[in-house]
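All protein chains of the complex are present and in place, except for one that has been dropped.
Chain IDs A, B and C follow the sequence of writing; residue 1 opens each chain.
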């Protein structure tokens, strides 16, 4: 199976003031991302508030992203939910509309307590789109499912034909590397923590990844990989350190889904609010965040239209 | 607001062998429950695999329970989900079809990290059915939301007009009692752990509750309350101890949702399988569970048609 | 083995302003406790900051409590530590000086991950005082060891000859009751949460317990048991509710070890400060706590000299 090279972005979902999905900005959004070096999108995931969308909204968002995405821009649809039946249907829809791939995080309810339960969950979803690569999205801090990934890979290997790999959003570079090496590197281990792209590159991985702060800081994150490949370690470090500076700021504003989404407005693409139970930023918080970003010269290095 | 007296049952959702919802057994199911002293049902909750159902299935299940339920049998619809927009719509539907009340557990994704987030989540759901009492379903072991309930009650008091109380499925009888006493007992604290009805009665609560093992052991659980009210402490203890014996058995078979659902087949009402990621019982497990139940003479005391 | 009836108190350890142990107040302390209905003391435990004391201090404290305790006042010495070798020695010392019994909580480092590890830990300590009853002190919120107690009892039964029972400081009245019923009630299940004595009595247990708020609120806690035995449920409830009011206050001041210890000063027995890493109360906090206690008329009902 083809392995992803470069960075895929996990986009936010635009909302109108009244809380309904706003499909308008998506065309400009796709263009912005492509212009700044991103290779595709992983939509309806955690950054996209996918779990807070209705089935219908998820379908329409997938269709819209497919319509507006530039050629060779990969659209991967996150189809995970607490209802496998719906996820399977969303997978089939993604295949119908020609999406590049699908993905699903572990259901947060009920949490798989054993590897076998997680395998079965993925299997019943992946078979809905047999022609597409399926990525498991490992993000235990959000899903609450802390199962070990190497036994999981061993269990899916030979059982889920379209299993492509893991979007790995966890701190253990040890486990990440062990998964990467498994079965002669059979599976695609997409790096999923923007703050540690460089260390993962050094270990031998991270040639492909899915980012959340790539929405606004994609140029710098892409440059980490470029600089590393050119052998410019100092530049790679500088970019990685800068990306951590940016993450330090959003950590003060409820993280990427809330704080990061508001940064999009600050760089010129207003995506509106967050859905409950996220608590939206106040204007005062927005102004304070803007100051913190200015202090690190973020607006000079951020994604540009 | 009226407080619930007696025990409400959280029913399982019947499935066909192919995994589709089976609406057929519900009429007999409602009758069985009413015959054995239960005062109503809390449908589409954790026992009902509500989070694993599609929106459409949840709607049809609510309609079916309304059609077949005896007069004065309370139908409370659990409408919680990770998508507040859908939950609000399910709440409105419950009101339209004349349900007695609604409820919602805390969303497992994203988890409310502060009381205010949880209040807003409940508020946006409860307002979908303004004429119905809304119950928050506190079950932190499943939802992962461990927020303190007394500050939560203080925050909803005066803010959510149809907030009725809490289905309290947690071990702290101290917190349960403090919530019960709050504002002169304003809120209805429904006890939600079948293994500790008696201790909660002693503390002054538990006159109303929602059970999961009431599906098959309702007569014994109802008798705990009856015996206590008659002052027969020894009988109440014997019944509570017996109910713990039953719970000891299901703990060996993946708990009430899996093991308990299979007991329904053993007492004569086959409700089929569980949805993924639950792992269904094998025939050998069923036989072993049956033996353990026979050893405590369960089939003599269980719910009867 | 004899089962304990009534309430044992877990005393605080008095310190001088310079942080050294102050053995002076212990004589008055023992008298105060006996005067207010307590049946003994469980020393050097969590309330006594036992883990923050040197071996030598623990030995001297045990000796002092033995010297000053009234006849028939049970002195139980907590000998648990992260070093089994030292705990075994402390156990032997307790036996030498004629203590009534010994106890140990699970070591917080390293945490026993399996029942067998915990059994071995207890075994190596208990054998240091073969003539004394050994109590396991189950307090998972502090020790971090959340192992199930029924399998633990099954494992120690017949293996640790002087194993007497468990001081059970956890919320599960279900597990508490199952342990109580095990092997025809062979083991002594000491109730260890002052906020739920009444519910545990109703379930059939709690005839003996070890309290922390008994230091200052012993009269009221003793009265719960007395009222229950006389069949005066309303009085028992009133006392239990009052004890929860008191606990509500100390929860605002870093709990019993810090806030509760300072209450001793307010009722006339200044025991000094807490050891690091506990953060001592300021004078302003003390005054605020005093006001909160006055508001519930605590000083009328507290322990009296």
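Keep this in mind: a residue touches a chain if its C-beta (ideal position, glycine included) is under 8 Å from a C-beta of that chain, and two chains touch if they have at least 3 such contacts.
Computed from a predicted structure; not experimentally measured.
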item	value
Touch partners, limited to displayed chains, of the chain removed from view	A, C
Contact with the hidden chain (one of C:124, C:232 or C:285)	C:124
Sole residue of A:237, A:265 or A:301 that reaches the chain not shown, by the stated touch rule	A:237
Absent-chain contact - pick from A:66, A:112 or A:201	A:201
Where the missing chain touches chain A, by residue	171-174, 177-178, 181, 193, 195-196, 198-204, 233, 237, 240-241, 244, 247-248
Where the unshown chain meets chain C, residue by residue	19, 51-55, 81-86, 107-110, 112, 116-118, 120-121, 124, 142-144, 257, 275-279
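One rule holds in what follows: only the chains that are shown with their structure count from here on.
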item	value
Number of steps on the shortest touching-chain route linking chain A and chain C	2
Equivalent interface positions on chain A and chain B, same or different at half	same
Farthest chain (mean CA position) relative to chain A	C
Separation of mean Cα positions, chain C and chain A [Å, integer]	51
Residue numbers of chain B (touch at least two other chains)	none
